[in-house]
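Following: one structure in structure tokens, then a few remarks.
The complex appears here without one of its protein chains, the remainder shown in place.
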Amino acid sequence: MGVSVPTTVCVRALLFASYAEVVGRGAVTLTLTAPATVRSALWELRRLPGGERLPERPLVAVNHTHAALDTPLSPNDEVAILPPLAGG
Amino acid sequence: MGVSVPTTVCVRALLFASYAEVVGRGAVTLTLTAPATVRSALWELRRLPGGERLPERPLVAVNHTHAALDTPLSPNDEVAILPPLAGG
Amino acid sequence: MPFLTTAPLDLSRLVAEVTAPARGGIACFLGVVRDHHGGRSVASLEYSAYEPMAEIECRRIVAEARARWHAEVALEHRVGQLAIGDAAVAIAAAAPHRDAAFAACRYVIEEVKRRVPIWKRERFADGTEGWVDPTQEGGWSDHRVDRVVPQPAPGDAEWGV
Partner (left out) sequence: MPFLTTAPLDLSRLVAEVTAPARGGIACFLGVVRDHHGGRSVASLEYSAYEPMAEIECRRIVAEARARWHAEVALEHRVGQLAIGDAAVAIAAAAPHRDAAFAACRYVIEEVKRRVPIWKRERFADGTEGWVDPTQEGGWSDHRVDRVVPQPAPGDAEWGV
């Protein structure tokens, strides 16, 4: 009996502020080919209508922590694409 | 007719905090030989009972402005001998 | 206590939270909504946040300042609609001596600006609007949309305040 290897990773992607406006929505569920990274999630988001206006190297976070484009994604992770921060 | 040259300068000297305690008073009127400086006022103050405990080079002020020991004194000036400052 | 709030900020309450007999210095900072940005007249603005992450980052920043300067630190950031002159962020940092209090206070405001996911949409006196982008020349996003934007779909809980 072989071990079942999942071939896809399902994650929740969040878009905020100006990035939510250009894509027209704040949350998208993505099904990515394993192994998945933030970069592969961003690649899918940039294929959405308006998504071509997302930058190639935005700030990103995974599960509420700042992350990098090559941060790996696990099933049900929350990946957030963050416009330039303007708090304070 | 010659010009009258005053030979003495009368000033008001103030002592504060620990310096007032060692001399036992907060204000002294001093009659100094002209030309007078802060140093000559301090010299007189150090001759008062307890005055020997005043330092030789304290902080000083003349007419509410920080001054030096060789700052000249005019009649009715207010010269203050200031213990180490502890505000703030 | 959450770090984000829609209520007006109260610096006195933050100062009271950090005051203690062993702490002789309290440094504070208030960031206030200005009436001009990039030469344009601002009428009001709205702060939104990725709230769960913003709370976590604020907690981390405060913990870092406490550990590094042996300080007690209180922080609040306002979200939602703000008027000119309203405080958007308030910080109080208390330490035994003033060097540490100032350093901790300064650290917190710098790190809040650098790390906490909060965004600011300005409404200008001429009726247009724009997202503030501190990384861009002029201070607005390339994606700035000079019109009133529809609200996000209801039910999308992750959308910021």
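Just so it is clear, A, B and C label the chains in written order, and each chain counts residues from 1 on its own.
Rule of thumb we're sticking to: contacts are C-beta pairs under 8 Å (C-beta built on N, C-alpha and C of every residue); 3 or more make two chains touch, one makes a residue touch a chain.
Keep in mind the model is a prediction, meaning the values are calculated, not measured.
If the full complex is used, which shown chains touch the chain that is missing here?
B, C
Just checking the interface: what residues of chain C touch the absent partner chain?
11-12, 15, 19-36, 84-85, 94, 96, 98, 101-102, 105-106, 109
Applying the definition given at the start, please give the residues of chain B touching the unseen chain.
14, 16-22, 25-27, 53, 61, 64-66, 78, 80, 82-88
One rule holds in what follows: only the chains that are shown with their structure count from here on.
Counting only chain pairs that touch, give me the topology of the graph as line, ring, star, complete or other.
Shape = other; not a path, cycle, star or full graph.
Between chain B and chain C, what is the gap in Å from one C-alpha centre to the other?
Roughly 53 Å, centre to centre.
At what distance in angstrom does the C-alpha mean of chain B lie from that of chain A?
One centre to the other, that is 76 Å.
Touching two or more other chains, which residues of chain C qualify?
As it turns out, chain C has no residue touching two or more other chains.
At least two partner chains per residue is the criterion; list those residues in chain A.
Residues of chain A touching two or more partner chains: there are none.
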